[in-house]
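The complex is shown incomplete by one protein chain, all other protein chains being positioned as in the whole.
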Amino acid sequence: MRDRIEIYDVLLVVTLIGAAWRALFGKDAFSATVFFIVYGLLMAMAWVQLDAIDVALAEACVGAGLTGALLIGAVRQFERAPGARALRRTMGLRASIGALSLLALAGLTASLFEIENRRSPVPPLVERSLGDSGSAHPVTAMLLNFRAFDTWLEIGVLLIASLAAISIHRLYDPSPIEGRASTAPTRPRLQIQSQTQPWIMARTLLPLLILVGGAMLWFGSHAPGGAFQSGALIGAAGILLQIAGGRSALRLSSLRTRSLLSLGFSSFWLMAAGALLAGGRILEYPPASAGAAILALEAAATLSIALTLNVMYACSRPWGPEP
Amino acid sequence: MTRDLALTSVLLVPFLGVIGTLLLPERLRRPFSFLVTTLVLAAVGALAVSLRDAFRYEISGWGAPLGIDLHVDGLAVAMLLLTGTVAGAVSAYADGHYRDGSSQKPAAGFWPLFFGLWGSLNALFLVSDLFTMYVCLELMTFSSVALITLAKDAQALRAALTYLMTALTGSLAYLLGVAILYGEMGTLDWTLMSPVPGDDPVAWMALSLMTAGLIMKGALYPLHFWLPGAHAIAPAPVSALLSALVVKAPFFILLRLWVQVWTDAPYASHVLGALGAGAIIWGSFQAIIQERVKLMVAYSTVAQLGYLFLAFPILETAARTADQAARQDAWEGVIYFALSHGVAKASMFLVTGLVVQATKTDDLRSLRGAAAHVPAAVLVWGLAGISLIGLPPSGGFIAKWQLLTSAIRFGLWPYAAVILFGGLLASGYVFRVLWYAFLAPDGSSAPKARVPAVMVLAALFLGTVIVLMGIRTADVFAVLKAGSPFPTVGAP
Amino acid sequence: MIAELSSPFLLYGAVGCLLIGMGLYSLALHTHVYRRILAWNALGGGVFLFLGAIAKRNAYGGSSDPLPQALVITGIVVSVSATALALAIARRLQTEERGNGA
Partner (left out) sequence: MSGMDAVSSSALILGGFFFLAGTVGLLRFRDVHSRLHALSKTDNLGLGLISAGLILRAGSFPAGAKILIIWLLALLASAVTCYVIAEWETNHERQDRNL
């Protein structure tokens, strides 16, 4: 728990800002995406420096990894779009926007100095009630017990986003577009045959990803880890299959897919209703079985997060699977 | 005890609706959604009846700074009542709208998103944690965006994308404000941070960021560009939900912040008031010149939201006067306006949907002779118009009367003038539609399709609610008294 | 200046603010939806870094404040689902418009 700024921090910050600058203002959309992934990974390093290992894992798995996969999957389509490169704004407007951003930057940094020595009453509270929260790790206890309602709504957001992606995919059915073969979008740039290297990579990485995902889920109870990170890892395994295998076997609107998608959300619902029936309040776990309840919720959430991320990846690529 | 049961079922049952309509087979979906709708309406009614005073409910048993609390007071229950009424009517309407075979695919997508939206709104109105409000806002935005894209049209995709990008930027600004507040106050619960010192610059920056974000999401005048496109292109039941409820959620959070947390904001609230006045004039003018009925109603939403933002300067000066009765009147007037506008706007969009279903286009000229073909629809349009203009038998009249008297009582003459002028402008577009509707139907208009009865019933139900709100106002005001920020000592 | 910036809280908080400024500038500058999605993600990253800096400042007993960390994890998952939804819509819009245009 260092509290000094070291040379490594300064180097990390400079490269982080450089990568972000290239990602935001780079000329070519594809290189901007690549630098965006570099920026995401550097951000994960920054989180390690801030002693927030859970967030570093989440940023690396979800922020850089899966957002990067989604962006790479979609960028091929936008490269030829006229706007993708040009910075089309008149000079006066750019100056005023620049002034506004500088104002925001200055105001925010000033507020940092203002609130530098204030402290929050929450950490001591967490320390005291960690005992009967069912998890030895404060962040997992915060996510799954103290603010369990937040996490439930969070998984609701994921569920609604994947339902939206599926309904957009089914309503604006790809078949009529692909029907017009002549104007179908050109073949993806990285032509991936399923028998070559990526398939070998997928085959070797698949067991490792699922193993590490499972371990991450188990670590959640006493060390940095948890449902979101392990869901992202297992989801990454599925996406790797989609990349290497081209067309995935994901049947979007089958009952199996829908029930697995809503597994996390409905398990939270059952836990909330169960707590009510047991006489407590919504999502109030009895201290004795809080650990088991948290693990059950996390396992269910991991499965539906993994499938949700696969569905999102499938729906944001030109070669989406058949509904 | 029934109070807690009602409260928990208001939160849990809509989410059960999401899971059920997602997993149940086709034929079970309609009865199940009907059951869930009635259950939630019953729960909201029970909560409203059993509400004596504001109370708190700790979710998962931990206290406020650590866990998340529900703060149930008159304002929250009033908004729950509005959400319940509008969602109930919209669910009946949607049942008819999606019954014919052609739109089978969107029907499957509509119901889980509808209950997701309803659940997120219920949670947002009840919860007292600013970050949980952020997650509810996101859940609400994603459901609304997905509902807009059900219109199966490239225009709907464009409108949904503009709405999504604007709403996301707005919610990030709001999140940054919450982050600064947490950094400074050490808690995320607005009831714990209530008396914010007026001279603290960091708190002011947090408030301005949150307000900027919520104004973008609530489509106040200069940042409303995404609303007309999205609300006009969406299917009728969806635009009713969007205009009546979704734009009210950011206003609800602003009301909490400006009236109950930042108590003394003398000059800043007049900025909101000025933007509100601009919205009324500009929005009403735009609505009058529109050729498509749906766009007209969407611009009317932009205008009527202006009235809501007039509330901030009025309530600000109210907070400083000693006269308790005047303060409570202003408070009740503002909330009653939100309720009456919600019901009136929802019924207007449902009526527009009926007309579009009958005449297949929503162009104003195709309305010729609509009174002959769908008389009930035109009747409900008239009632909603009365409420928007503020004529006696409707809820809108009571609300505008309270706002007007408060504005005059506190000497805010410009706002009083704008309130009156807005009513005049509103009559402009309301009567324009009525004028076309009552014209003799010329032979050229296309043969009119038959409209399912349940859709007309839904519109009529909202019409009666408008009139009831004009007559039996005492009940709603009694609910509003619970936990109001301007308690009137001794009043029942 | 370096002497004042003693704790990592101020350094990473300032970096967060810088990212917010850059993200805002890029978001307002670009008109194409893909660049705006990237800008929006950078803006979100800045806000989360700001929260992380506050977590580091509130450190208690050897570990940083778990509340902002939980907020940031939730925020990251919200931004990935927002990105996925925006990409799904934008990609369909592109196909529809090029479909009609061609």
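The letters A, B and C name the chains in turn, as written, and every chain counts its residues from 1.
Here is the rule we use: contacts are C-beta pairs under 8 Å (C-beta built on N, C-alpha and C of every residue); 3 or more make two chains touch, one makes a residue touch a chain.
This structure is a prediction, so every number in the text was calculated from the model and none was measured.
Q: For the chain that does not appear here, which of the shown chains does it touch in the whole complex?
A: A
Q: Which listed residue, A:Leu93, A:Met201, A:Leu255 or A:Ala292, touches the chain dropped from view?
A: Touching the chain that is not displayed is residue A:Met201.
Q: On chain A, what residues meet the omitted chain?
A: Here the touching residues of chain A are 189-192, 196-198, 200-201, 204-205, 208.
Just so it is clear, only the chains that are shown with their structure count from here on.
Q: If each chain is a node and each touching pair an edge, is that a line, ring, star, complete or other?
A: Shape of the chain contacts: complete, all pairs touching.
Q: Compared with chain C, which chain's mean CA position is the farthest off?
A: When every chain centre is compared against chain C, the largest gap points to B.
Q: How far is the middle of chain A from the middle of chain C, if each middle is the mean of its Cα atoms, in Å?
A: 12
Q: Taking each chain's centre as the mean of its CA atoms, how far is chain A from chain B in angstrom?
A: 31
Q: So which bits of chain C are touching at least two other chains?
A: In chain C, the residues touching two or more other chains are 20, 33, 37, 50, 54, 57-58, 67, 74, 78, 81-82, 85, 89-90, 92, 96.
Q: Residue numbers in chain A touching 2 or more other chains?
A: Those would be 108, 115, 118-120, 122, 126, 147, 150, 154, 157, 161, 164, 168, 172.
Q: Under the stated contact criterion, what part of chain A meets chain C in this complex?
A: Listed in rising order, the residues are 1-5, 9-10, 13, 16-17, 20-21, 23-25, 29, 32-33, 36, 39-40, 43, 46-47, 49-52, 54-55, 58-59, 62-63, 66-67, 70-71, 74-75, 77-78, 81-84, 87-89, 94, 97-98, 100-102, 104-105, 108-109, 112-113, 115-116, 118-120, 122-124, 126-127, 138-139, 141-143, 147, 150-151, 154, 157-158, 161-162, 164-165, 168-169, 172, 174, 176-177, 180, 182-183, 185, 226, 228, 305, 308-309, 312-313, 315-318.
Q: Taking the touch rule as given, give the residues of chain C at its contact with chain B in the complex, in rising order.
A: On the chain C side, the touching residues are 20, 27, 33, 36-37, 40, 43-44, 47, 50-51, 54, 57-58, 67-68, 71, 74-75, 78, 81-82, 85-86, 89-90, 92-93, 96-97, 100.
Q: Tell me, which parts of chain B touch chain A in their complex?
A: 8, 11-12, 15-16, 18-19, 22-23, 57-63, 65-68, 105-106, 108-109, 112-113, 116, 119-120, 123, 127, 129, 131-132, 135-136, 138-139, 142-143, 145-146, 149-150, 152, 157, 176, 180, 182-184, 186-187, 201-202, 205
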